[in-house]
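One protein chain is absent from this view; the other protein chains keep their places.
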Amino acid sequence: MISPKAATRLLATLGGLAVIGTALAGCSGSGSSASSGSGKTSISVLAGGNDAASSKLANDLATAFHKANPSVTVKMETRPGGTDGDNLIKTRLSTQSMNDVFFYNSGSLFQALHPDTQLQPLTDESWAKDLTADFKKTVSTDKGLYGAPQGTTFDGGVMYNKKVYAQLGLSVPQTWDDFISNSEKIKAAGITPILASYGDTWTSQLFVLADFANVAAQDKNWADDYTDNKSNAKYAKEPALEGFTHTQEVFDKGLVNKDYASLTNVNALKLLATGKAAQYPMITSVIANVVQSNPDQVNDIGYFALPSDSGTPHATVWEANGAYIPKSTTGDKLAAAKKFVAFINSPTGCKIQADAGTPAGPFATSACTVPDNAPALVKDELKYQEDNQTGLALEFLSPIKGPNLEKILIQVGSGISTAKQGAALYDQDVKAQAQQLGVKGW
Amino acid sequence: MSTATPATSAQASDVAAPAQLASSEPPGRRRIRSPYPSWFFIPAIALYVVFFAVPTLASFYFSLTRWSLFDAQFIGIANYVQFFHDPQLYTSFIHTLIYGVLTSGAKVVIGFLLALLLTSPVIGRGYLRAVVFFPVLLSTIGVGILWKSLLDPFHGMVNGVLGFFGLPQPGWFTDPNLALYSIAAVDIWKGVGIATLIFMAGMVAIPSEYFEAARMDGASGFRIVRDITIPLSRGATATVIILSLIGGLRSFDIIWATTGGGPGFTSDVIASVIYKQYQAGFYGLSTAGNVVLFVVVTAIMVPLSFALNRKQVEL
């Protein structure tokens, strides 16, 4: 069939390649971990995701920092976002292979990293005194403070097109009924009233997550009761149930776009910016995408807190992300890493955060201030803050968040199941999470 | 050399028996013994044990713990109990069977036909081979993005064409009743190239004398395929069935890249449920799920593989 000679040659070539490959690999493998001891240090930084904004922010910070500190080289690495990112971070930390500095969420996700055993305490750093009390809480344990703010805080609620509102003579809704009647009027004018973008599954959660400040306004102890498995703090019961019923109601009344099941977040924002759609339940940090895709329309977009069934709406606030240093970073690298973390909230660092990161709300430290050219919706957010009508999102008040909320809400929001069924299913999901976390009382 | 039939491989057992621990003997000693040195196993076994068996057994222990990666607390079989109480377990089990049978069945049939076509002298053979194999080369992430774009219910090309002819335009990945089947189709599209390749290798290995003899006897093309190609490419068929059925029962990467198991949970399979638990940080629970999946798939595959291999020998 084939001459044995030719095949032997093939095999020999393969064998040769293997040897060369291993040899090459040996070189590149040993070369990468070297760090010279001649006063020069190299640290690696893991960005807060792989979207354009996270990469740019981390890159710009790295470049500027190297300029200010020529003896330290900063290598930037991106990572997947979402749950892929959660896993990567936990894996690297638990195997002592984490980068020297990493950007990650604050709140319950931060707590899940076992900060006391895994992270370098930063309590005594000079920038710590400038932090807001809320932020401090979300990056601390009983034993100390572990993170510096990176990026701004942002709010969850409704992003809306101000031009459409002005054109139709609408005013910002206070109650859920106002919101629905506004939406009906928008629909009558031939504009999509409410955007749903289940093409990106995480976007389905906003009617529930951004409603939490309203829930907390009605029941101050809800978060603690929820963590303690008290029967009043369940999603199948009011007040928390309203997030589920709202998700179902907008679908049942035909107030969402036709392509709700496949529309993506980026494209939904384009529709909102151009006035083809009027309202989008969202977190305001996504405004960075509008800055890229529709720079001329950024200021047409405003923000209002999610209206609730009863009373004044409260804005749900997400705290800034954090910059952390793992325990595995030591010696010269630790000193350089601490310098880098401090640099993030220095005047230069603040400027980079404002330019590259697009402020979506106030900063979590008094060291940085929101620039005048920030997107218009930031002013809307600040107003809630001034009026004291804000509340932290649940993920900063309780460690428990069921992993399937987004899927369950897509079922509710596309008519596959009812709000009641969805809420009951989510309570089960929450129970599973609490059991896996080993929370007492479950 | 081409006069032998595969049946002779059964004789190998006679030779093999006395040479059990041949590896301990110094090489080059001359006596009558098996021509098959047992130490040929050693590199494979060493790799398998060190990089696969040890970590896997370690992880099986963690299925009995509440494991956060940072610490592990022994909780007995609580993870298994919780796994079997997952509200999606039953439907996703059904989905797994549908998906596994559908994709592996289609890969076997289509792959076989394609291999027949691509080993026969048709025009454009080189082009056809390259193009059938192109999807295999695409990474899963790429495949997911590509087909989500093409099958987008409103802007996608497929529905554009259907609309042009006045046909219904379904939500391929967004209709709860359709999503699983759309994903299966994409899986077949991506994976059929591998099946084709294995079948081709099998067909190429069939000694040409058989075909010549059959043709001399005046056998029709159909009969040649039925009486020579199919029986003599059993080895390839068994391999394709085993690989694609295991793949179908266990893999979820295309599901993950297209719908993530959605809309809601309508295209979830067991493997994607387990993966979601892993993603959620339920490391002990997801390991327990993997143990269960392992037992289920093994229960299906071992007898099947035994039967397939046996047939091959009987030939």
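Order of writing sets the labels: A and B. Residues in every chain begin at 1.
As a working rule, contacts are C-beta pairs under 8 Å (C-beta built on N, C-alpha and C of every residue); 3 or more make two chains touch, one makes a residue touch a chain.
Throughout what follows, contacts and distances are computed from a predicted model.
Engineer: Which listed name, "Heme exporter protein B", "Carbohydrate ABC transporter permease", "Cytochrome c oxidase subunit 1" or "Peptidase A2 domain-containing protein", is the one UniProt assigns to the chain that has been left out?
Structural biologist: Missing chain, per its UniProt entry: "Carbohydrate ABC transporter permease".
Engineer: With the missing chain put back, one of A:R92, A:H314 or A:K401 would touch it. Which one?
Structural biologist: A:R92
Engineer: Which one, B:Y80, B:F93 or B:F133, makes contact with the chain that was left out?
Structural biologist: With B:Y80, B:F93 or B:F133 as choices, the missing chain is touched by B:F133.
Engineer: Among B:T65, B:Q82 or B:T239, which one touches the chain that has been omitted from the display?
Structural biologist: Among B:T65, B:Q82 or B:T239, only B:T239 touches the chain that is not shown.
Engineer: Quickly run down the residues of chain A that touch the omitted chain.
Structural biologist: Residues 1-8, 10-11, 14-15, 17-18, 21-22, 24-26, 28-33, 44, 49-55, 75-82, 88, 91-92, 94-95, 97, 200, 202, 264-267, 270, 286, 289, 292-293 of chain A touch the chain absent from view.
Engineer: For chain B, which residues reach the chain that was dropped from this view?
Structural biologist: Counting over the whole complex, chain B touches the hidden chain at residues 1-6, 8-13, 15-17, 19-20, 27-28, 34-38, 40-41, 43-45, 47-48, 50-56, 58-59, 62, 69, 116-117, 119-142, 145-147, 149-150, 152, 155-157, 160, 189, 194, 197-198, 200-208, 211, 221, 224, 229, 235-236, 238-239, 242-243, 246, 250, 283, 287, 290, 293-294, 297-298, 301-302, 305-306, 309, 312.
We adopt the following convention: only the chains that are shown with their structure count from here on.
Engineer: How many angstrom lie between the centres of chain A and chain B, each centre taken as the mean Cα position?
Structural biologist: So the centroids are 37 Å from each other.
Engineer: Please name which positions on chain B make contact with chain A in the complex.
Structural biologist: Residues 2, 66, 68-71, 73, 78, 82, 86-87, 148, 152-154, 171, 173-174, 176, 260-266, 276-282, 284-285.
Engineer: Going by the contact rule at the top, pick out the chain A residues touching chain B in the complex.
Structural biologist: 1, 83-84, 86-87, 90-91, 93-94, 112-114, 117-118, 198-199, 201, 258-259, 261-262, 403-404, 407-408, 410-411, 414, 416-417, 425, 428, 432-433, 435-436, 438
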